[in-house]
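Below: one structure, written as structure tokens.
Every protein chain of the complex appears in place save one, which is left out.
Moving on to chain A:
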Amino acid sequence: MRPSLLPRLAPAALALVLTGAALSGCATRPPADDREAQEEFRATNDPIEPWNRAMYDVHQAIDTAVLRPVAVGYRAVLPQPVRTGISNFLSNLRSPVVAMNDALQGETQRFGETLGRFLLNSTLGVGGFIDVARDFGLPPHTEDFGQTFAVAGVEEGPYLFIPILGPSNPRDLLGFGVGIAADPLTWLTFGHPDAMDIANYARAGVTVVSTREGLLDALDDVQRSSLDPYATLRSAYRQQRAREIANTPGATPAAPQGLGTGLPDSTPRSPQP
């Protein structure tokens, strides 16, 4: 067994981001006597906003030059059924990690669903390309270590924007690294360490392209209609994470201004911009 580079990169990236953020200074806190502004600053949860915005600009440059054009080409070249097949295949590969997190969160029913999906799709679904499990009444869901940490009570920490990875926070970034480290496919070599290394990089590359293609319309819409796409993405990410953590199918039935941790909780919540 030989560990691939990816699990070693994640902690290094986290360290780089955190030191960079510490060095670059923080967002200016509003004056102490402006209670509403203080509360907004806290609810926005972006104390290192100048650094994050710089990282966002880096990401946008990479996105404009590489990621988006590749995603547009991918969409143009491959028809929808093929793209769906690839996306199904990738999500099937994530099943072991999803199942682990279902189990860690004590979600026995969802654990069973994930397991059933993996078995059905890997066999009848031709290695995961066809989502036959959905037709058997086992709809897909995602789960990751960031969500598991949240369920265990770990707070998200300050908002982070990471180039290529996108919106995150220390909890979810750590969860991302743990997810790679805990993935059996990161470690299994099947007797061909070099081939598996290449396969893992190919998988990472295709995942980035497939994910970006899936976000084409939504992100184009943000760029077109938002006066501050950075702020829009920050808010959207935190809302979506709250919903994913709560495992609610639709919208989180929170008070209009409240979001909370996404966990059932009776404590009144602060406004969430």
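Keep in mind that, in the parts below, a contact is a pair of C-beta atoms (placed from the backbone, for glycine too) under 8 Å apart; a residue touches a chain by one contact, two chains touch by 3 or more; residues count from 1.
Keep in mind that, in the parts below, contacts and distances are computed from a predicted model.
Asks: Looking at UniProt, which of "Probable glycine dehydrogenase (decarboxylating) subunit 2", "Lysyl-tRNA synthetase", "Molybdenum transport system permease" or "ABC transporter substrate-binding protein" names the chain that isn't shown?
Replies: Not shown, but named in UniProt as "ABC transporter substrate-binding protein".
Asks: Going by the contact rule already stated, which one of A:Thr189, A:Thr207 or A:Thr232 would touch the omitted chain in the full complex?
Replies: Checking each option in A:Thr189, A:Thr207 or A:Thr232, the one touching the absent chain turns out to be A:Thr232.
Asks: Using the touch rule from the top, list residues of chain A that touch the missing partner.
Replies: Within chain A, the residues touching the omitted chain are 35-37, 39-40, 42, 44-45, 80, 84, 155-156, 221, 225-228, 230-232, 234-236, 238-240, 242-244, 249-257, 259-262, 265, 267-273.
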